[in-house]
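With one protein chain removed, the remaining protein chains of the complex are shown where they sit.
And then chain A:
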Amino acid sequence: MFLSRFYRLGAHTIKSLVKAPTLTPRTSYLPVVHNQYLRVLRHEVFSSTAAKLDSEDGNEEKEKINVTFVDKDGEDIHIKVPLGMSMLEAAHENDIDLEGACEGSLACSTCHVIVMDVDHYKTNYQIQQMRKTIFLCVHYVKIFCRSRLGCQIIAKPELEGLRLAIPAATRNFAVDGFKPKPH
């Protein structure tokens, strides 16, 4: 209703903000302590931004949503993602192994993730729109109907509890029946 419209407006604004090149570079070579410090700092910056632009409800609890990444070995990694941050950024903040070669500029498909739960897949039209983009980028990787680009999924309250799987890299080398010829 009214609330959801505000959320959508806020998310839309945040989305256009995040598209500007202000993404955090990959921090995998920095010591963990530094990483945690950054995360705390980020949380502060984002929560104030989110509070300003998002719901006017004054409901401060929803600054972060819970997201679970399932890595290539099947291990669950639970993280909290501030509203307005992309899943790719969130993965990097938490040292999760998700490639982002073009750093979110829609020029590659290396941040390929698979949305695991049906509810989120169905209700969120924003995620569904990203389907188009992944077809443009992906040439050599098998894609599933719930495949998405991690850099385009922006944290919103509706995505609370989102589960994203990171596909294994070496399998599924081919797409659409094309088989690489054995050397």
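Here is the rule we go by: a residue touches a chain if its C-beta (ideal position, glycine included) is under 8 Å from a C-beta of that chain, and two chains touch if they have at least 3 such contacts; residues count from 1.
Quick note on the criterion: contacts and distances are computed from a predicted model.
Chosen from "Failed axon connections protein", "Neutral alpha-glucosidase AB", "NADPH:adrenodoxin oxidoreductase, mitochondrial" or "Large ribosomal subunit protein mL53", the protein name that UniProt gives for the omitted chain reads "NADPH:adrenodoxin oxidoreductase, mitochondrial".
By the touch definition given at the top, chain A reaches the unshown chain through residues 25-26, 28-29, 99-103, 105-110, 135-137, 139-141, 169-170, 173, 175-178, 180, 182-183.
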